[in-house]
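Structure provided below as structure tokens; questions to follow.
Here the complex is missing a single protein chain, while all its other protein chains stay put.
Labels A, B and C are assigned to the chains in the order they are written; within every chain, residues are numbered from 1.
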Amino acid sequence: MIQVHYFARLRELTGKGQETLHRDSMTVSELLDWAEATYPGFGADTIQVAVNEEYALKEDVIHSGDVCAFIPPVSGG
Amino acid sequence: MIQVHYFARLRELTGKGQETLHRDSMTVSELLDWAEATYPGFGADTIQVAVNEEYALKEDVIHSGDVCAFIPPVSGG
Amino acid sequence: MKPFEIVETPIDIQKYSDYVLHPSAGAVTIFTGNVREWTHGVKTLYLSYEAYIPMAEKKLAQIGAEMEVKWPGIRVAIAHRIGELQISDIAVVIAVSSPHRKAAYEANEYAIDRIKEIVPIWKKEIWEDGEEWIGAQKKYPEKGVEQA
Partner (left out) sequence: MKPFEIVETPIDIQKYSDYVLHPSAGAVTIFTGNVREWTHGVKTLYLSYEAYIPMAEKKLAQIGAEMEVKWPGIRVAIAHRIGELQISDIAVVIAVSSPHRKAAYEANEYAIDRIKEIVPIWKKEIWEDGEEWIGAQKKYPEKGVEQA
């Protein structure tokens, strides 16, 4: 199981703060493709993925038990 | 009469915070020469003179009633 | 307080200034980012900030660590507030102490630049006629909005 978090625009778009994917492993790229297919307008090409609170590369592999987060462009400060 | 103020090192050197010169007028240059002659070690070449709270040029003329101050190199901040 | 933290209540700058001050510090710089009412003619009613809190605090600490490498001898504290913020409220505070002032200015400015790059915090602007999540991809060029 892979846990994913949604924030800001993505939280409003998906209507949820988090959900659980029943997958053993997938790449970051696959996760983004899944999100884009599941939630029209997701905008995966502008979004980074954090795995266990660190920015991940597209080719990194996510394993069951990892906590992921979609990070749209940040605007703190 | 011309009033003159001493600060910091000059206040300690002269032993006074201010004094009055009984002069009708003099240039800033003359005031510095007077101070150097009166107080050995005054160091007039490193000192600026303020007349009525504004920095003055060596050739500016000080008149009776003006308030002068010797301004050694500042070190605030 | 923690030196790198996300908070949900008003920010007291004195607390962060006190944290970074120590006997070898000759200079302290504090930056606050405040909610601005007018941005190029568009009136903001209030802002709403959201964060991925544990990662945001890790990234703030990472920025602090980067700063201490670049400017040895400095001490740093950073806090960012989330939730609804009204006009003039402090959204972010950066406090840096240093033996000498140049590093305190430079390091402080580095911190806010990095926060805007890597810390997972998002700002929603609420105007009289709408609202929008702000992000690097949304620069609203038609309104000429800039970040603070």
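Going forward, a contact is a pair of C-beta atoms (placed from the backbone, for glycine too) under 8 Å apart; a residue touches a chain by one contact, two chains touch by 3 or more.
Just so you know, these numbers come straight off a predicted model, no measurement behind them.
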Chains still shown that are in contact with the chain withheld from the display: B, C
From C:Val7, C:Ala25 or C:Ile53, residue that would touch the chain that is not displayed: C:Ala25
Those residues of chain C which, in the complete complex, touch the missing chain: 13-14, 17, 21-39, 87-88, 97, 99-101, 104-105, 108-109, 112, 146-148
Residue ranges of chain B at the interface with the undisplayed chain: 5, 7-9, 11-12, 43, 46, 50, 53-55, 69, 71-77
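What we mean here is this: only the chains that are shown with their structure count from here on.
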Topology of the chain contact graph, where touching chains are joined (line, ring, star, complete, other): other
Cα-centroid distance, chain A relative to chain C, in whole angstrom: 25
Centroid spacing, where centroids are CA-atom means, of chain A and chain B in whole angstrom: 72
Junction residues of chain B, two or more chains touched: none
